[in-house]
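A single protein chain has been omitted from the complex, and every remaining protein chain is retained in its original position.
Lettered A and B in written order, each chain numbered from 1.
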């Protein structure tokens, strides 16, 4: 068993800390839900009044049927997509998939409350329906992204604390963007990806470990862990059209968002493969790029997918993002680590931060370029919701607000990440010693066969016997 | 090759028995389908009459669009969810996923017939549509649960025989509950989980193997088998809202069932993690708990999900079930094995039996507590189907019938399981010897590399060479 020497200093025993946090917070959730959360009319059995009140001619018009299939796809992306994407580490599969599970399960509850207070609060109650579930999953998506930066270097207690704060900040940032600035961001280039990624990068920067090379041997993958990771990649890639269209306008809005995203993702795969090959001396492809950079095209359509970006516009965005993301993995990640002390385990800077920024800019430009000729007079009003207080807003002004949304998200992420990173440095949260990072054995009961079997393969004490 | 000594007595050669059973039964299915099964009107091409007769103003009102996305999620739960959940055993992955595949593929056909005779029989024909497919998948779900108890200890012929009888009994039990007692159980806490689990536990009790410790070394997992199992867990967890809402009432009924289940599952993850950690000396988490107990919250909402349980009520149910289920794995499973001679390979008692009972009780209480204030006058009638013969039934009476449903399911399961367990003891069904349990090699051609490579790692003949 590994523990000996230096890491004795670190107490990673979770026996009381983790249960205490889980139980207390879950009790708090129950109390808050009890006080605040109820079904919205479309999920409430009190349908008699509803039917007459909202003039539902048919159960089919229930929001459930517009959104539920997309919700389930998003749900798979959060739990299987992000969870398995991070199983590439040879000895951290349990932690990757299960801590992602834990933080997401907590995060969606807290997000239902936070987002509910801001957006679904009526007469002292939060009224929830399927769209709230999607938004809660979206919010937690930004936490899963940040988890990618600190993967393998944090305790589950730290992760739960990060989730608590990040979800809170997410809801605030989202409120500023969607309600105060009135920007469009249905697939979350700004709110989910830019915010989540820079938040996570700031946190991992604050938690910098100068001696992390002590666990360098565990930072790589093994053959089958790379295949598990591809399960995550493919589910994210396939379902991204659902992600970007899940909360778009009914009808043509959802339809268009799915098509644009489909095109961008397809294009992104080709440029990822091209640059993965050209950047390696012998032209060999790198699974890290395939697992990650192929998804950048979806991230970058998070804002513009529901707009009239057109299929060829989407192809161009995907084309650029595959290149930027792959270059990021080859040049930027090592630079960030060596010069800026940012140890980004999964390379979220390349998959979420840069493409998120690109997505925000693409959205701002697409909005600013919108015309009545392309959208139709009613179509333009409908697409950008130029009604009520915003009925005089023009597309170019909208473009300006979209750009402002990028800056707000960045600022919230950097400031929030710095503060939360500081909190996570508290000494009693049970983070692993440098030489135990990226190692399931710290927090998990690992099967004995593994410990005595496969893992010993790396043991220098096992040597081929010369015949 | 392992076979030597005692297990020579057991003849596990399936060459004639398995093909014979498969082919005869499939021919029987064809004949019975030919005599009885036809499309229901919504799947029939004879749409002219239909359109006029049922006043379908649009193809959209076809039941297909209300149910098909949920059906596909349920389908994934049965084949990938249950199949992969059981791949945790180090050497029994082929059997886990493929025997589950085999018994489910047979079971759905037999279930279409059995359930059809009871519920969809008109003018001498069983008329099927998408709802029948969901119900067939549900029925087979209870067989997959029972399979979890006998996993690794039975031959495929035994499993097919168990499926035949269990599906039959399931249909009878379901008929008693839904038609005679008129209880609600849309997600099957009673019909699927309680029935399936106690049936399986009874069968494995009858098939008790006192010398099973001979294959103890194969009852554990290896690192990657635990990750495969997590694929099953996550798909079950993510799609459980679809499971509990798949056959609920259109509109608010399905909507509400999905929200309640989502909440319960989220809560359950936190208490599972808390108790997994607190019950281990060093506070380390156990993958067995994460793989299983996190799902108990879905099981326990199988009856009440479509009722006005409310989101906080669902959180409470999930909270309790995560605790009960994890405690069950730590204390009850060893107790059942040592004291009651029940060898429950997957711990279905903790994941399905106890949470199923809790679910039945929660359903009975929720039904009994229903009021017109909460549901509305029409809403109450609609939610509990208080029409026709049942138009005078009150919520509190309904609660009583719900409670009776639990008892009937339990009784059917225990008596049925005892009889079927007895049948499976017949000597010519090809079960493996004690030392060959949990071993794919008995019924499968296992890749040579595995036999000569990885598995030899466990061979004491390979020893680290001291330098």
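The working rule: contacts are C-beta pairs under 8 Å (C-beta built on N, C-alpha and C of every residue); 3 or more make two chains touch, one makes a residue touch a chain.
A quick note: this is a predicted structure, and the numbers were derived from the prediction, not measured.
Student: Provide the residue numbers of chain A that touch the chain removed from this figure.
Tutor: Those residues of chain A that touch the unshown chain are 60-61, 65-66, 69-70, 73, 90, 220-227, 230-231, 234-235, 237-239, 241-242, 250-256, 258-259, 262-263, 265-267, 269-271, 273-275, 277-278, 280-287, 290, 294, 307-308, 310-312, 315-316, 319, 374-380, 382-383, 454, 457-458, 464-467.
Student: Contact with the hidden chain only, please: which chain B residues?
Tutor: Given the touch definition above, chain B has residues 13-20, 22-23, 25-27, 29-30, 33-34, 37-39, 42-50, 56, 58-60, 62-65, 68-69, 72, 75-76, 79-80, 83-84, 87, 93-94, 97-98, 101-102, 105-106, 108-109, 112, 128-130, 133, 156, 224, 228, 231, 443-450, 453-454, 456, 459-463, 465 touching the missing chain.
Note that in this section only the chains that are shown with their structure count from here on.
Student: With chain centres taken as the means of their Cα atoms, state the distance from chain A to chain B in Å.
Tutor: Centre separation, chain A to chain B: 32 Å.
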